[in-house]
Structure formats: structure tokens, C-alpha cells
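Every protein chain of the complex appears in place save one, which is left out.
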Amino acid sequence: MIRAFGWVLRRDLMLAFRRRGDVVNALVFFVIVVSLFPLGVGPEASQLRNMAPGVLWVAALLACMLSLARLFAPDHQDGTLEQMLLAGEPLVVLVLGKVAAHWLVSGLPLVLMAPLLGLQFDLPGDALGVLCVSLLIGTPILSLIGAVAAALTLGVRGSGVLVSLLVLPLYVPVLVFGAGSVGATASGTGAEAHLLLLGGFLTLSLVLAPWASAAALRIAME
Amino acid sequence: MTKSERFSWFVFSSPQTFYPLAGKLQPWFAAAAALLCAVGLYISFFVAPTDAQQGESYRIIFIHVPAAWMSMFLYLVMGFWSGVGLVLNTRLSSMVATALAPTGALFTFIALWTGALWGKPTWGTWWVWDARLTSELILLFLYIGFMALQAAIDDPRRADKAGAVLALVGVVNIPIIYFSVQWWSTLHQGASVSMKSAPTMAATMLLGMLIMALGFWMYSIAAVLARVRSIILERERHTDWVAEEVGARA
Partner (left out) sequence: MLEARQLECTRGERVLFRDLSFWLGRGQLLRVAGANGSGKTSLLRIMCGLLAPSAGELRWQGRPIRTEREEYCRNLVFIGHLNALKDDLTALENLQVAAALGGKPSDAQRMLSGLDRFGVAHCAALPAKVLSQGQRRRVALAKLALAPAVPLWILDEPFSALDVGAVVELEHLLAAHLASGGMVVLTTHQEVQVVAHAVLRVDLDMHAAALLAA
């Protein structure tokens, strides 16, 4: 099972590496969206500082959501997903491998880029740190939940927008606690509770989401 | 009693036998709904006392709160029947779940709209980002997502099962979403402009809300029975009994 997980992860990372354009696009989207907000609300520093956690988190959420289209759909189209269902390894393990690769390629770059963007919003140092940690815990949750939505809408017409509709309400708790943690740090109340809850969500998603995704994949492939 | 004589509820799990049963029951539930809602509205508008702070405008709570309760309750029922359809592979349970969604969405919409109607005279704004209204908004998105997913998938059995997975994921998430919105609301709202700052419940007010809730429940059952009947006709249209049924009516 570990071997299968490792091979799926390795395969997806190799594929992402050979199509670096896709990966970079998601990151650029993140930067552009974040930059739009000051243009929309004005450059006043204290207002931007207040908005920053929410803006950065919403942008990260949207970037993650857009990249869900690449999670299962290409494999579905060339028949490799079918082979995974026939692999004789538990599908849950293979799904976990794909989600891990998805996070490394789509989520982790956001975590690394966020502090730079946070500086644009004049976030103080400790808030930047908490922002990174909250994204580090939160973006895997986004990938895990997103995988369920991507699996449900596999091959369905209009699936791009439909995935967004399905997944965004489910992202609300992650957003609330992720952005809340940074806000709490900035206002001095401390972010431990938020981060612990995020950690709890991560554990819950790790247990439930791959299982739901595997069920959804089997339903989609019938 | 021999086995063949023993009555089994499972006989009603076939669309063909459920169809006439639903048809017979539906008018009774509709009548009960009309009666209970009439009584409930009478209590709301004429019996319950005027509130000292909010005057007459608070009366919208008699629609707002029961509608919110129903929206939540119907989602759980929808999740239950989808789950049954997924696990036991029964068509009728999934059809009931599909039939529940629009009614649930309707009550969510009513809760949101009546919330706005309450907010305007009371606090001067059409929308208040308080915990309950925000949770209702997200619940509306969950209902719409379920309906959109089922509408987008052509194969009815796949639509049933995919909808079931989504509904069950939703059921697990709803407590989490409510909790996070609650947390968010208490963090950000100091002097709370909250729907919870309703007048303290006099017994008549609670009675009024309960009767309205019961009336809404009867309405939901009536609406779902009617909707399931048309779903059955549509999904089973290639069978003989439907052809006879439609032919007999034409």
C-alpha cells in the first residue's frame, strides 16, 4: 500500500513538473487576485491591514479551487483513472496519493508566496507567521474536500463552475478559522484556538474525505 | 400467519405501489397544513401580545423561526433518504431525497427573506450578518449545490448516488459550518445585532411557533408526496403501469 501511494505521488509530481506552466498559472492567479483588492477598496493602510487575512485566505481558496480541475479529469480522459480503480490496491490510498501531490503542487506554493503578499498589506511579522501556519494546515483541507467535489463532478458538463458551487460552502469553516487566526494575532488575542481547530478539521478530513472521494469516483466511473 | 400473509412495509418501497399511496395521503397532509398554518397565523397575529421593544414587526418571527427549523430538518431528512438509497440501492428513497430538496431550499429562502423583513424595521438594514442568517445562506448554497449536481448528471442512478454522497458530506459539515459561523459571529460583532435578541418567549409565542412549524411540516410532506409522484412518473415512464396510468388520465 505504501508503495502504491508512493508511486501515485511520484507519478503526479512528475507530470506536474513536466507541465510547469499549469502550476505557475495557479500561483499567478493568486497574486493577481490579491492585488485586485487594494485597487478595489483604496490603498489606505489600516483598512488593508484589517482586510489582509480575509483577502489572502479567499484568494488562496479560489486558487486551490481552480486547480481542482486538474485533479481527476485528465486521468479520467486518458483511461488511467479506470486502471487505478482496477489496481487491486485500496482506492483510498491512491486517492490520498493524488491529493498529496495536488497539495504539494497547488497548495504549498501558496503557503510560500503568502508572506510576500502579506507584506504588501503591511501585516506585522507575527501575523505573517500565523498566516503561513494557518495556510499550511488549511490548504491540505482544501485539497481534501475539493477532491470529493472533483470526483462527484467527473465528466459532467459545466463541471468547472459546478465544482465551485459544491465546494465553497464546505470551505467556509476553513476560511473562518484560517483568516480568524491571523486576525486574532493581529488584534492580540492569540491564535492557538483557531489553529488547533484547523488541526482538528485536518484530521477529520484526512479520515473522511479520501473515503468519500473514492466512493464518488466509483459512482462516477459506473 | 404464514409468511405470505404477513404485511410488510417493504411493499411500499416499489415506486409502483408507492405512487397510489402517495396520491391518497397527499390531500390529507395538505388539509392538515392549511389548518395548522391558519391556526398558527391567527395566534401570531391576533393572540400573541405586542412586544414592548419591537412592536408589531417582531411577528415575522412566527414565520422566520419555523422556516429556519424546517430548512435544517429537511436537509437532515434528505441526507437520511439519500443515504438509504445509496446503501440499500433503492430507487424510491433517492427519489424522495430529490423531491425534498426544492422544498428545503424554499424554506431556507423564506427564512432568509423573512429575516430581511424583520431586520429592516428593527435595525434599519435589509441584511444582517448574524450567525443564523449567515448559516441559512450557506444552507441555501448547499441545497442549490445538491440540485445543480443532480440536474447536471444525465444518468438518473448516477445522479441519485452522487447526490447522496454530497448530501451526506453536507450533513457531516453542517454542524461544523454552524459552529464556525457562530464563532465568527461572536468574534466580530461586539454589541450584537442579532436575531437572537428576540423578545423573551411568552408561552403563547412558543405555541404559535410550534404550530406554524407543524403546519410547515405537513406542507412539506404534502409537497414532497406530490413531487415524488411526478418524479416516479418521469423516471418509470418506460414501464407498462405508467403507460396505463398516463393513458387513463389522457
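Here the chain labels run A and B in written order, and each chain numbers its own residues starting at 1.
As a working rule, contacts are C-beta pairs under 8 Å (C-beta built on N, C-alpha and C of every residue); 3 or more make two chains touch, one makes a residue touch a chain.
What you are looking at is a predicted structure, and each value in this text was computed from that prediction instead of being measured.
Asker: Which one, A:Val31, A:Leu62, A:Leu204 or A:Met221, makes contact with the chain that was left out?
Answerer: Considering all chains, including the one not shown, the answer is A:Met221.
Asker: Pick from A:Gly40, A:Gly79 or A:Gly188: which residue touches the chain that isn't shown?
Answerer: Of the listed residues, the one touching the omitted chain is A:Gly79.
Asker: Under the stated touch rule, tell me which residues of chain A contact the chain that is not displayed.
Answerer: So the residues of chain A touching the unseen chain are 3-4, 7-8, 11, 14-15, 18-19, 78-80, 82-90, 94, 221-222.
The working rule: only the chains that are shown with their structure count from here on.
Asker: Can you work out the whole-Å distance between the CA centroids of chain A and chain B?
Answerer: Roughly 32 Å separates the two chain centres.
Asker: Give every residue of chain B touching chain A within the complex, in rising order.
Answerer: Answer in residue numbers: 138, 141-142, 144-145, 148-149, 152-153, 157-158, 161-162, 165-166, 168-170, 172-173, 176-177, 179-181, 183-184, 187.
Asker: Spell out the part of chain A that touches chain B in their complex, as residue ranges.
Answerer: 148, 152-153, 156-159, 162, 165-166, 168-170, 172-173, 176-177, 180, 183-184, 201, 208, 212, 215-216, 219-220, 222
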